[in-house]
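Got a structure here, written out as structure tokens. Questions coming.
Excluded from the complex is one protein chain; the other protein chains are retained at their positions.
Here is chain A:
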Amino acid sequence: MSDSPAAPPPVTGSAVDELHVLVLAGGLSYERDVSLRSGRRVLDALRAVGVQAELRDADVALLPALTADAPDAVVIALHGATGEDGSLRGVLDLWDVPYVGCDARSSRLAWDKPSAKAVLREAGIPTPDWVALPHDRFSELGAVAVLDRIVDRLGLPLMVKPAQGGSGLGAAVVREAASLPAAMVGCFAYDQTALVERYVPGMDVAVSVLDLGKGPQALPPVEIVPRNGVYDYAARYTAGRTTWHAPARLDAATTARVTEVALAAHTALGLRDVSRVDLIVDAGGDPHVLEVNVSPGMTETSLLPLAIQAAGLDFGRVLGTLVTRAAARR
């Protein structure tokens, strides 16, 4: 496929063998379990191509370890705030340890969905209309009036999700106004701020973007068809509950449009090395960007590994190239 990156340049055995890479996974977020799965998979893949990789949690033992024996590069397989809000990247910068993926500032921007959507819209990239409100605002102003207005303005159905967070946790589709308050309460259990978005029906598609040395390029879009219609936590992480089509069942023109939009989103947010852009392709074939992930899942049922496979690439060699490039930034 023309939009796919060329196979990564053969990472010479000696270069990769000399790399000492730390894979960070775990953390204290709701996605700890997912992160541990991602981390172990990354670890295995890196070792398979000869990288000396070790797995570590982001806990009090991390910084002493970085000081004692600084790795050549870090792979952040942490999901949730620690891995994605930019703060850990900022700390790694303080320790002069390079890492795969974008810098702290861009990570912070992409992690906060309302901020990211504002940047995307500014750049002319389609994203559904939205309102983002912290729960304090509801208590100050009264929930009923605000919720009524949101329904009036954005229309039904609505998508409610935490402004920060992933794996579909705390997210709900609201099809009638009466169920909006419950969705808000469910969402606020995960985050202080809720993003309420116009729900766009259509095909769920994820486009992974990789930069293996020739600039960012899109991998084949992956289409997501959850068995029960909702791509929730169970559908994401239970093999058999979702059918993935890689590449997505889109015509060439639509595929081109979708990948173009994904690349534009990656660039607009200032991302680096790798990202995953989640979109809806509506009935007219128009893409709408929902969110952009700077620390995409790497589990057995995650989208980036599927896309890498669909592109005819090897997961371990792609990672080997990414850590080699990161190490060169030191």
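By definition in this document, a residue touches a chain if its C-beta (ideal position, glycine included) is under 8 Å from a C-beta of that chain, and two chains touch if they have at least 3 such contacts; residues count from 1.
To be clear about the criterion, contacts and distances are computed from a predicted model.
Entry comment: the absent subunit's protein name, as recorded by UniProt, is "PLP-dependent aminotransferase family protein", drawn from "NADH-quinone oxidoreductase subunit C", "Sorbitol/mannitol transport system permease protein", "Heme/copper-type cytochrome/quinol oxidase subunit 2" or "PLP-dependent aminotransferase family protein". Taking the complete complex into account, A:188 is the one of A:111, A:130, A:188 or A:315 that touches the chain left out. Taking the complete complex into account, A:246 is the one of A:16, A:43 or A:246 that touches the chain left out. Contact with the chain not shown here comes from a single listed residue; of A:15, A:91 or A:234, that residue is A:234.
When the omitted chain is restored, the residue from A:47, A:121 or A:135 that touches it is A:135. Although one chain is not displayed, its contacts with chain A can still be listed: residues 28-34, 36, 59, 135, 138-139, 143-144, 167, 169-170, 181-182, 184-186, 188-190, 223, 225, 233-234, 236-246, 249, 300-301, 306.
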